[in-house]
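My questions will all concern the structure given below.
Every protein chain except one is present and positioned as in the full complex.
Going in written order, the chains are labelled A and B, and every chain counts its residues from 1.
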Amino acid sequence: MTPELLLLSADRVGVLVFALSGGIAAVRNDMDLFGVIVLAFLPAVGGGTLRDLILDAPVFWLEDTVSLWLALLGGLLAFFFTRFLEDFKPLRWADAVGLALFAVTGAAKAWGMGHGFIIIAIMGVMTASAGGLIRDVVANRDPLLLKEDIYATAALAGAAVYAGLVYAGLDERIAFGLGMLAAFILRALAIVFKLSLPRARP
Amino acid sequence: MTPELLLLSADRVGVLVFALSGGIAAVRNDMDLFGVIVLAFLPAVGGGTLRDLILDAPVFWLEDTVSLWLALLGGLLAFFFTRFLEDFKPLRWADAVGLALFAVTGAAKAWGMGHGFIIIAIMGVMTASAGGLIRDVVANRDPLLLKEDIYATAALAGAAVYAGLVYAGLDERIAFGLGMLAAFILRALAIVFKLSLPRARP
Partner (left out) sequence: MTPELLLLSADRVGVLVFALSGGIAAVRNDMDLFGVIVLAFLPAVGGGTLRDLILDAPVFWLEDTVSLWLALLGGLLAFFFTRFLEDFKPLRWADAVGLALFAVTGAAKAWGMGHGFIIIAIMGVMTASAGGLIRDVVANRDPLLLKEDIYATAALAGAAVYAGLVYAGLDERIAFGLGMLAAFILRALAIVFKLSLPRARP
(Lines give C-alpha, C1' and ligand atoms only; values in the text may rest on other atoms or scores of the structure.)
Protein backbone atom coordinates (compact mmCIF):
# COMPACT_ATOMS: atom_id res chain seq x y z
CA MET A 1 0.00 0.00 0.00
CA THR A 2 1.29 3.44 -0.82
CA PRO A 3 1.05 6.07 1.96
CA GLU A 4 -1.71 7.84 -0.01
CA LEU A 5 -3.80 4.69 -0.20
CA LEU A 6 -3.18 3.98 3.45
CA LEU A 7 -4.39 7.44 4.45
CA LEU A 8 -7.42 7.15 2.20
CA SER A 9 -8.32 3.81 3.75
CA ALA A 10 -7.89 5.23 7.24
CA ASP A 11 -10.14 8.13 6.31
CA ARG A 12 -12.87 5.82 5.00
CA VAL A 13 -12.67 3.63 8.10
CA GLY A 14 -12.73 6.73 10.32
CA VAL A 15 -15.84 8.18 8.70
CA LEU A 16 -17.65 4.86 8.91
CA VAL A 17 -16.76 4.28 12.55
CA PHE A 18 -17.64 7.83 13.55
CA ALA A 19 -21.00 7.37 11.79
CA LEU A 20 -21.56 4.14 13.73
CA SER A 21 -20.96 6.02 16.99
CA GLY A 22 -23.69 8.49 16.10
CA GLY A 23 -26.10 5.84 14.87
CA ILE A 24 -25.67 3.75 18.00
CA ALA A 25 -26.30 6.80 20.20
CA ALA A 26 -29.49 7.45 18.24
CA VAL A 27 -30.77 3.90 18.59
CA ARG A 28 -30.04 4.02 22.33
CA ASN A 29 -32.00 7.28 22.44
CA ASP A 30 -34.99 5.57 20.80
CA MET A 31 -34.88 7.56 17.57
CA ASP A 32 -36.49 6.50 14.33
CA LEU A 33 -34.68 5.63 11.10
CA PHE A 34 -34.34 9.24 10.05
CA GLY A 35 -32.96 10.24 13.44
CA VAL A 36 -30.44 7.42 13.33
CA ILE A 37 -29.17 8.62 9.95
CA VAL A 38 -28.96 12.26 11.06
CA LEU A 39 -27.01 11.27 14.14
CA ALA A 40 -24.70 9.16 12.00
CA PHE A 41 -23.90 12.14 9.79
CA LEU A 42 -23.10 14.52 12.65
CA PRO A 43 -19.89 12.93 13.97
CA ALA A 44 -18.90 11.58 10.55
CA VAL A 45 -18.81 14.92 8.74
CA GLY A 46 -19.80 17.57 11.30
CA GLY A 47 -16.33 18.48 12.54
CA GLY A 48 -14.86 18.84 9.07
CA THR A 49 -17.86 20.87 7.97
CA LEU A 50 -17.43 23.37 10.78
CA ARG A 51 -13.68 23.56 10.09
CA ASP A 52 -14.24 24.30 6.41
CA LEU A 53 -16.90 26.93 7.10
CA ILE A 54 -14.63 28.78 9.52
CA LEU A 55 -11.55 28.51 7.29
CA ASP A 56 -13.69 29.66 4.36
CA ALA A 57 -12.71 26.56 2.40
CA PRO A 58 -15.24 24.64 0.26
CA VAL A 59 -17.04 22.14 2.51
CA PHE A 60 -15.16 18.92 1.80
CA TRP A 61 -18.14 16.65 1.25
CA LEU A 62 -19.59 18.76 -1.56
CA GLU A 63 -16.88 17.13 -3.69
CA ASP A 64 -15.97 14.02 -1.71
CA THR A 65 -19.46 12.51 -1.63
CA VAL A 66 -18.06 9.08 -0.73
CA SER A 67 -17.93 10.33 2.87
CA LEU A 68 -21.68 10.93 2.73
CA TRP A 69 -22.47 7.46 1.43
CA LEU A 70 -20.25 5.96 4.15
CA ALA A 71 -22.04 8.04 6.78
CA LEU A 72 -25.36 6.76 5.42
CA LEU A 73 -24.04 3.20 5.49
CA GLY A 74 -22.87 3.67 9.08
CA GLY A 75 -26.33 4.88 10.07
CA LEU A 76 -28.03 1.90 8.43
CA LEU A 77 -25.61 -0.57 10.02
CA ALA A 78 -26.25 1.00 13.42
CA PHE A 79 -29.99 0.85 12.83
CA PHE A 80 -29.98 -2.88 12.10
CA PHE A 81 -27.05 -4.14 14.16
CA THR A 82 -26.70 -1.92 17.22
CA ARG A 83 -26.83 -4.83 19.59
CA PHE A 84 -23.81 -6.48 18.00
CA LEU A 85 -21.86 -3.34 17.27
CA GLU A 86 -22.02 -1.95 20.78
CA ASP A 87 -20.04 -4.77 22.26
CA PHE A 88 -17.62 -5.08 19.38
CA LYS A 89 -14.35 -4.00 21.01
CA PRO A 90 -12.30 -3.39 17.83
CA LEU A 91 -14.57 -0.41 17.09
CA ARG A 92 -12.85 1.55 19.83
CA TRP A 93 -9.54 1.10 18.10
CA ALA A 94 -10.88 2.03 14.70
CA ASP A 95 -12.38 5.11 16.36
CA ALA A 96 -8.93 5.97 17.75
CA VAL A 97 -7.46 5.70 14.25
CA GLY A 98 -10.18 8.00 12.93
CA LEU A 99 -9.58 10.47 15.75
CA ALA A 100 -5.84 10.57 15.05
CA LEU A 101 -6.29 10.96 11.30
CA PHE A 102 -8.99 13.64 11.51
CA ALA A 103 -6.97 15.65 14.00
CA VAL A 104 -3.91 15.80 11.79
CA THR A 105 -5.99 16.29 8.62
CA GLY A 106 -7.61 19.35 10.18
CA ALA A 107 -4.26 20.65 11.41
CA ALA A 108 -2.65 20.14 8.00
CA LYS A 109 -5.48 21.99 6.28
CA ALA A 110 -5.03 25.01 8.55
CA TRP A 111 -1.26 24.91 8.09
CA GLY A 112 -1.63 24.66 4.33
CA MET A 113 -3.70 27.84 4.40
CA GLY A 114 -0.93 29.69 6.22
CA HIS A 115 -2.39 29.85 9.73
CA GLY A 116 -0.37 29.90 12.93
CA PHE A 117 -0.10 27.52 15.87
CA ILE A 118 -3.30 28.23 17.78
CA ILE A 119 -5.48 28.03 14.65
CA ILE A 120 -3.78 24.77 13.63
CA ALA A 121 -4.44 23.34 17.08
CA ILE A 122 -8.07 24.46 17.10
CA MET A 123 -8.74 23.05 13.64
CA GLY A 124 -7.20 19.71 14.60
CA VAL A 125 -9.36 19.43 17.71
CA MET A 126 -12.44 20.70 15.88
CA THR A 127 -12.14 18.29 12.96
CA ALA A 128 -11.75 15.31 15.26
CA SER A 129 -14.23 16.12 17.97
CA ALA A 130 -16.75 18.87 17.15
CA GLY A 131 -19.02 16.44 15.29
CA GLY A 132 -19.16 14.14 18.29
CA LEU A 133 -19.97 17.07 20.53
CA ILE A 134 -22.82 18.19 18.26
CA ARG A 135 -24.07 14.57 18.20
CA ASP A 136 -24.33 14.57 21.99
CA VAL A 137 -26.02 17.98 22.10
CA VAL A 138 -28.61 16.95 19.50
CA ALA A 139 -29.21 13.61 21.19
CA ASN A 140 -29.80 15.63 24.36
CA ARG A 141 -27.33 13.57 26.36
CA ASP A 142 -24.48 14.67 28.56
CA PRO A 143 -21.49 15.60 26.40
CA LEU A 144 -19.02 13.05 27.75
CA LEU A 145 -16.36 14.61 25.54
CA LEU A 146 -16.42 17.59 27.89
CA LYS A 147 -16.58 15.59 31.08
CA GLU A 148 -14.65 12.36 30.96
CA ASP A 149 -11.94 10.55 29.19
CA ILE A 150 -8.99 11.78 27.19
CA TYR A 151 -10.34 12.21 23.69
CA ALA A 152 -10.14 15.74 22.36
CA THR A 153 -6.87 16.08 24.25
CA ALA A 154 -5.43 13.31 22.09
CA ALA A 155 -6.53 15.26 19.01
CA LEU A 156 -4.83 18.33 20.44
CA ALA A 157 -1.63 16.37 21.02
CA GLY A 158 -1.65 15.12 17.44
CA ALA A 159 -2.24 18.58 16.02
CA ALA A 160 0.43 20.10 18.26
CA VAL A 161 3.05 17.49 17.35
CA TYR A 162 2.28 17.99 13.67
CA ALA A 163 2.50 21.78 13.99
CA GLY A 164 5.71 21.67 16.01
CA LEU A 165 7.39 19.40 13.48
CA VAL A 166 6.40 21.32 10.35
CA TYR A 167 7.45 24.55 12.04
CA ALA A 168 10.78 22.87 12.80
CA GLY A 169 11.14 22.26 9.08
CA LEU A 170 10.49 18.53 9.01
CA ASP A 171 9.05 17.02 5.85
CA GLU A 172 5.29 17.52 5.99
CA ARG A 173 4.47 13.87 5.35
CA ILE A 174 6.66 12.67 8.18
CA ALA A 175 5.16 15.29 10.49
CA PHE A 176 1.72 14.03 9.45
CA GLY A 177 2.62 10.46 10.37
CA LEU A 178 4.21 11.38 13.68
CA GLY A 179 1.27 13.63 14.60
CA MET A 180 -1.14 10.76 13.97
CA LEU A 181 1.04 8.44 15.99
CA ALA A 182 1.09 10.86 18.93
CA ALA A 183 -2.71 11.23 18.92
CA PHE A 184 -3.25 7.48 18.58
CA ILE A 185 -0.82 6.56 21.34
CA LEU A 186 -2.32 9.05 23.79
CA ARG A 187 -5.82 7.84 22.98
CA ALA A 188 -4.74 4.21 23.28
CA LEU A 189 -3.18 4.86 26.69
CA ALA A 190 -6.40 6.57 27.77
CA ILE A 191 -8.45 3.54 26.67
CA VAL A 192 -6.16 0.97 28.27
CA PHE A 193 -5.47 2.80 31.53
CA LYS A 194 -8.78 4.67 31.73
CA LEU A 195 -7.02 8.02 31.95
CA SER A 196 -8.97 11.21 32.26
CA LEU A 197 -8.32 14.89 32.64
CA PRO A 198 -8.55 16.63 36.02
CA ARG A 199 -11.70 18.48 37.03
CA ALA A 200 -11.98 21.62 39.05
CA ARG A 201 -13.40 21.34 42.54
CA PRO A 202 -16.17 23.92 42.44
CA MET B 1 -52.25 33.88 -10.01
CA THR B 2 -49.10 33.24 -11.98
CA PRO B 3 -46.92 30.32 -10.85
CA GLU B 4 -44.30 32.79 -9.59
CA LEU B 5 -46.80 34.61 -7.43
CA LEU B 6 -48.18 31.33 -6.15
CA LEU B 7 -44.71 30.17 -5.11
CA LEU B 8 -43.97 33.48 -3.47
CA SER B 9 -47.21 33.31 -1.50
CA ALA B 10 -46.46 29.75 -0.43
CA ASP B 11 -43.00 30.85 0.71
CA ARG B 12 -44.41 33.71 2.78
CA VAL B 13 -47.02 31.43 4.35
CA GLY B 14 -44.37 28.79 5.01
CA VAL B 15 -42.01 31.20 6.78
CA LEU B 16 -44.82 32.57 8.92
CA VAL B 17 -46.13 29.16 9.92
CA PHE B 18 -42.66 27.83 10.68
CA ALA B 19 -42.07 30.91 12.84
CA LEU B 20 -45.33 30.23 14.68
CA SER B 21 -44.17 26.68 15.43
CA GLY B 22 -41.03 28.05 17.08
CA GLY B 23 -42.84 30.78 18.95
CA ILE B 24 -45.42 28.37 20.32
CA ALA B 25 -42.68 26.00 21.49
CA ALA B 26 -41.02 28.92 23.27
CA VAL B 27 -44.22 30.01 25.03
CA ARG B 28 -44.83 26.41 26.13
CA ASN B 29 -41.27 26.38 27.47
CA ASP B 30 -41.98 29.50 29.53
CA MET B 31 -39.60 31.79 27.68
CA ASP B 32 -39.77 35.55 27.71
CA LEU B 33 -40.53 37.78 24.74
CA PHE B 34 -36.97 37.70 23.45
CA GLY B 35 -36.84 33.90 23.71
CA VAL B 36 -40.10 33.60 21.81
CA ILE B 37 -38.73 35.71 18.97
CA VAL B 38 -35.44 33.79 18.81
CA LEU B 39 -37.30 30.51 18.69
CA ALA B 40 -39.54 31.88 15.94
CA PHE B 41 -36.52 32.76 13.81
CA LEU B 42 -34.84 29.36 14.13
CA PRO B 43 -37.31 27.21 12.16
CA ALA B 44 -38.32 30.07 9.87
CA VAL B 45 -34.86 30.82 8.50
CA GLY B 46 -32.46 28.36 10.21
CA GLY B 47 -32.57 25.59 7.63
CA GLY B 48 -32.05 27.90 4.67
CA THR B 49 -29.23 29.66 6.50
CA LEU B 50 -27.36 26.42 7.10
CA ARG B 51 -27.93 25.38 3.48
CA ASP B 52 -26.53 28.65 2.14
CA LEU B 53 -23.50 28.55 4.44
CA ILE B 54 -22.60 25.03 3.34
CA LEU B 55 -23.23 25.70 -0.36
CA ASP B 56 -21.19 28.91 -0.01
CA ALA B 57 -24.10 30.94 -1.36
CA PRO B 58 -25.06 34.33 0.09
CA VAL B 59 -27.39 33.75 3.07
CA PHE B 60 -30.81 34.35 1.53
CA TRP B 61 -32.23 36.64 4.19
CA LEU B 62 -29.44 39.20 3.84
CA GLU B 63 -31.32 40.27 0.71
CA ASP B 64 -34.81 38.89 1.26
CA THR B 65 -35.47 40.69 4.54
CA VAL B 66 -39.22 40.13 4.21
CA SER B 67 -38.59 36.65 5.62
CA LEU B 68 -37.13 38.24 8.74
CA TRP B 69 -40.10 40.54 9.29
CA LEU B 70 -42.45 37.57 8.81
CA ALA B 71 -40.44 35.56 11.33
CA LEU B 72 -40.71 38.46 13.76
CA LEU B 73 -44.44 38.69 13.13
CA GLY B 74 -44.79 34.95 13.73
CA GLY B 75 -43.00 35.29 17.04
CA LEU B 76 -45.22 38.16 18.16
CA LEU B 77 -48.38 36.32 17.13
CA ALA B 78 -47.25 33.26 19.06
CA PHE B 79 -46.46 35.42 22.07
CA PHE B 80 -49.93 36.93 22.22
CA PHE B 81 -52.13 34.19 20.80
CA THR B 82 -50.52 30.84 21.62
CA ARG B 83 -53.66 29.53 23.22
CA PHE B 84 -55.69 30.01 20.05
CA LEU B 85 -52.99 29.05 17.58
CA GLU B 86 -52.16 25.74 19.17
CA ASP B 87 -55.57 24.28 18.51
CA PHE B 88 -55.98 25.82 15.10
CA LYS B 89 -55.93 22.73 12.85
CA PRO B 90 -55.31 24.49 9.50
CA LEU B 91 -51.82 25.39 10.74
CA ARG B 92 -50.75 21.80 10.24
CA TRP B 93 -51.68 22.00 6.60
CA ALA B 94 -49.96 25.31 6.09
CA ASP B 95 -46.91 23.77 7.74
CA ALA B 96 -47.08 20.87 5.27
CA VAL B 97 -47.14 23.34 2.38
CA GLY B 98 -44.11 25.12 3.83
CA LEU B 99 -42.31 21.82 4.29
CA ALA B 100 -42.96 20.81 0.69
CA LEU B 101 -41.92 24.15 -0.73
CA PHE B 102 -38.77 24.51 1.37
CA ALA B 103 -37.65 20.98 0.52
CA VAL B 104 -37.87 21.55 -3.23
CA THR B 105 -36.45 25.08 -2.97
CA GLY B 106 -33.37 23.69 -1.23
CA ALA B 107 -33.07 20.88 -3.74
CA ALA B 108 -33.41 23.27 -6.67
CA LYS B 109 -30.73 25.55 -5.27
CA ALA B 110 -28.27 22.65 -5.01
CA TRP B 111 -29.15 21.45 -8.50
CA GLY B 112 -28.74 24.94 -9.89
CA MET B 113 -25.20 25.00 -8.47
CA GLY B 114 -24.35 21.78 -10.28
CA HIS B 115 -24.40 19.31 -7.40
CA GLY B 116 -25.29 15.64 -7.66
CA PHE B 117 -28.09 13.55 -6.21
CA ILE B 118 -26.98 13.10 -2.61
CA ILE B 119 -26.18 16.80 -2.17
CA ILE B 120 -29.55 17.73 -3.68
CA ALA B 121 -31.31 15.36 -1.29
CA ILE B 122 -29.40 16.63 1.74
CA MET B 123 -30.08 20.27 0.88
CA GLY B 124 -33.78 19.57 0.45
CA VAL B 125 -34.03 17.87 3.82
CA MET B 126 -31.82 20.48 5.49
CA THR B 127 -33.78 23.47 4.19
CA ALA B 128 -37.08 22.01 5.32
CA SER B 129 -36.14 20.52 8.64
CA ALA B 130 -32.79 21.67 10.09
CA GLY B 131 -34.33 24.84 11.52
CA GLY B 132 -36.97 22.85 13.37
CA LEU B 133 -34.31 20.54 14.74
CA ILE B 134 -32.23 23.48 16.01
CA ARG B 135 -35.42 24.93 17.55
CA ASP B 136 -35.93 21.74 19.56
CA VAL B 137 -32.29 21.55 20.62
CA VAL B 138 -32.28 25.17 21.80
CA ALA B 139 -35.61 24.76 23.57
CA ASN B 140 -34.02 21.78 25.31
CA ARG B 141 -36.84 19.46 24.35
CA ASP B 142 -36.78 16.06 22.76
CA PRO B 143 -36.25 16.44 18.99
CA LEU B 144 -39.47 14.83 17.80
CA LEU B 145 -38.25 15.22 14.25
CA LEU B 146 -35.74 12.47 14.99
CA LYS B 147 -38.12 10.27 16.89
CA GLU B 148 -41.64 10.32 15.58
CA ASP B 149 -43.75 11.10 12.65
CA ILE B 150 -42.90 11.30 8.95
CA TYR B 151 -41.66 14.81 8.44
CA ALA B 152 -38.10 15.04 7.18
CA THR B 153 -38.81 11.92 5.14
CA ALA B 154 -41.48 13.84 3.24
CA ALA B 155 -38.89 16.51 2.52
CA LEU B 156 -36.53 13.81 1.28
CA ALA B 157 -39.23 12.40 -0.98
CA GLY B 158 -39.89 15.82 -2.48
CA ALA B 159 -36.20 16.49 -3.08
CA ALA B 160 -35.70 13.03 -4.58
CA VAL B 161 -38.67 13.31 -6.93
CA TYR B 162 -37.45 16.74 -8.05
CA ALA B 163 -33.91 15.45 -8.60
CA GLY B 164 -35.06 12.34 -10.46
CA LEU B 165 -37.25 14.37 -12.80
CA VAL B 166 -34.70 17.05 -13.65
CA TYR B 167 -32.09 14.35 -14.22
CA ALA B 168 -34.58 12.66 -16.54
CA GLY B 169 -34.69 15.90 -18.52
CA LEU B 170 -38.10 17.13 -17.47
CA ASP B 171 -38.75 20.87 -17.49
CA GLU B 172 -37.44 22.23 -14.21
CA ARG B 173 -40.66 24.01 -13.32
CA ILE B 174 -42.75 20.89 -13.74
CA ALA B 175 -40.22 18.91 -11.70
CA PHE B 176 -40.50 21.59 -9.01
CA GLY B 177 -44.28 21.26 -8.88
CA LEU B 178 -44.25 17.46 -8.84
CA GLY B 179 -41.57 17.41 -6.15
CA MET B 180 -43.68 19.68 -3.97
CA LEU B 181 -46.71 17.53 -4.61
CA ALA B 182 -44.84 14.36 -3.59
CA ALA B 183 -43.62 15.93 -0.34
CA PHE B 184 -47.04 17.35 0.47
CA ILE B 185 -48.91 14.11 -0.23
CA LEU B 186 -46.54 12.04 1.89
CA ARG B 187 -46.78 14.55 4.73
CA ALA B 188 -50.56 14.68 4.41
CA LEU B 189 -50.81 10.90 4.54
CA ALA B 190 -48.60 10.93 7.64
CA ILE B 191 -50.87 13.49 9.32
CA VAL B 192 -54.12 11.73 8.42
CA PHE B 193 -53.01 8.17 9.10
CA LYS B 194 -50.50 8.97 11.84
CA LEU B 195 -47.72 7.23 9.95
CA SER B 196 -44.24 7.01 11.39
CA LEU B 197 -40.89 5.51 10.49
CA PRO B 198 -39.69 2.27 12.06
CA ARG B 199 -37.36 2.30 15.04
CA ALA B 200 -34.58 -0.10 15.82
CA ARG B 201 -35.08 -2.42 18.74
CA PRO B 202 -31.95 -1.81 20.79
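Following the convention adopted for this analysis, a contact is a pair of C-beta atoms (placed from the backbone, for glycine too) under 8 Å apart; a residue touches a chain by one contact, two chains touch by 3 or more.
What you are looking at is a predicted structure, and each value in this text was computed from that prediction instead of being measured.
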{"item": "Of B:L7, B:I122, B:V138 or B:A182, the residue in touch with the unshown chain", "value": "B:V138"}
{"item": "Which residue of B:T49, B:T105 or B:T153 touches the chain not shown here", "value": "B:T49"}
{"item": "Which of B:M31, B:V97, B:A163 or B:I191 contacts the chain that the document leaves out", "value": "B:M31"}
{"item": "Sites on chain B contacted by the missing partner chain, in the whole complex", "value": "26-28, 30-36, 38-39, 49, 53, 58-59, 62, 65, 68-69, 78-80, 82-83, 137-138, 140"}
{"item": "Chain A, residues in touch with the chain not shown (by the definition above)", "value": "53-56, 115-116, 118-119, 122, 133, 137, 140, 142-143, 145-148, 152-153, 196-200, 202"}
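Following the convention adopted for this analysis, only the chains that are shown with their structure count from here on.
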{"item": "Geometric centre distance via CA averages, chain B-chain A, whole Å", "value": "30"}
